[in-house]
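Removed: one protein chain of the complex. Kept in place: all other protein chains.
And now, subunit A:
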Amino acid sequence: MPVLKDATAIVGIGQTPFAKQLPETERALACRAILSALDDAGIEPTEVDALASYTMEETDEVELAKALGLGGLTFFSKVGYGGGGSCATVSHLAAAIATGQATVGVAWRSRKRGSGPRPWKNTTVQLPTPAQWTRPFGLLRPADEIAMLARRHMHEYGTTRDHLFNVALACRNRANQNPAAIMYDRPLTREMYMNSRWISEPLCLFDNCLETDGALACVLVSAERARDCRRPPVYVHSAAQGLPAQHHGMVNYWNDDPLTGPAWTAARHLWKHADFAPEDVDVAQIYDAFTALIPLSLEGYGFCDRGEGGAFTEGGALEIGGRLPLNTSGGGLSEAYVHGFNLITEGVRQLRGTSTAQVPGASTCLVTAGEGVPTSALLLRS
């Protein structure tokens, strides 16, 4: 019997407003999100003894513990690879709590990507040496790197721009129901999508996530403690990270099979330790920095066979009432792009029954981190 299964639960979530530009610093935003999550859980800051975040986070444990008056920390962890680490923050805390290393854990993300610099805009100083094989040729941005896989997927399996539009539309429709979403009042049409400017062909403007300022946090405790908290517990049922053999980061081109990314590795472990299967998932929050990541992830996490990720999106499958309602807060494409942490908090809201686009009776949720980089994923259940 795996130690982790349902041993811990998320009992608090919190967030700041999302916007293209917020006046406060990332540190202040992080503090606000964490305090809001602790208040949601009904737990005092002094009780927090574990923190987890992921890399490319500018605020660290020392400054937050100091600013928030947290208790003495006995566990802290940083997970690598930017957006690939989102779900692993929760699983690291779950492991720490399940094994007695800590009792109250907080994970967070604070970013000013909307008003701050994009990492790939600075040139040589920031170029890591693995980029010697890609960047000089003008493969400069994450969109370019993923577009290469998208084009191949289209060529090999007949995936179309309409399939990618289905993804963008599902996220936008959910954002239109969510007052906290940046795209709350901005409906998307097929015409807008098809006529929008290219970013990296075959990916257009609407295939790309937002650039957002904002912060979020969640609070984790043992299942036993969770029963006494203010909110219904959302259990961490299964968790995994994924770094496939011969992986090279965003450019998975030197993997034997570049179209099987980190999702495939994470999925094997995730399902092996779960009491349910993909067809039992009521709602999914799948990392959507780009629409093209969704077909790849649907295949990787076993919702359909290899090559069928595009076709899976047809017939309203990703909408409420469809086969697999997707990114029900609007996701990175239309709610906020905060390296996927909003997917975790939305997963929690769905299982509490408090989403603005509630899937009736949802009791199981898959949440994933950035596909295309060493990744992580969670199965949550109510």
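What we mean here is this: contacts are C-beta pairs under 8 Å (C-beta built on N, C-alpha and C of every residue); 3 or more make two chains touch, one makes a residue touch a chain; residues count from 1.
Going forward, contacts and distances are computed from a predicted model.
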Can you tell which of "OB-fold domain-containing protein", "ABC transporter permease", "Acetolactate synthase" or "Ni,Fe-hydrogenase I large subunit" UniProt lists for the chain that's not drawn? "OB-fold domain-containing protein"
Quick one: say which of A:P17, A:P130 or A:G158 touches the chain that got left out. A:P130
Among A:R27, A:K78, A:H248 or A:H269, exactly one should touch the missing chain; which is it? A:H248
Please identify which residue in A:K78, A:R152, A:H269 or A:R323 touches the non-displayed chain. A:R152
Considering the whole complex, which of A:L139, A:L188, A:A226 or A:V338 touches the chain not shown? A:L139
Those residues of subunit A which, in the complete complex, touch the missing chain: 121, 123-124, 127-141, 143-144, 147-149, 151-152, 155, 197-202, 245-246, 248, 251, 253-254, 256, 258
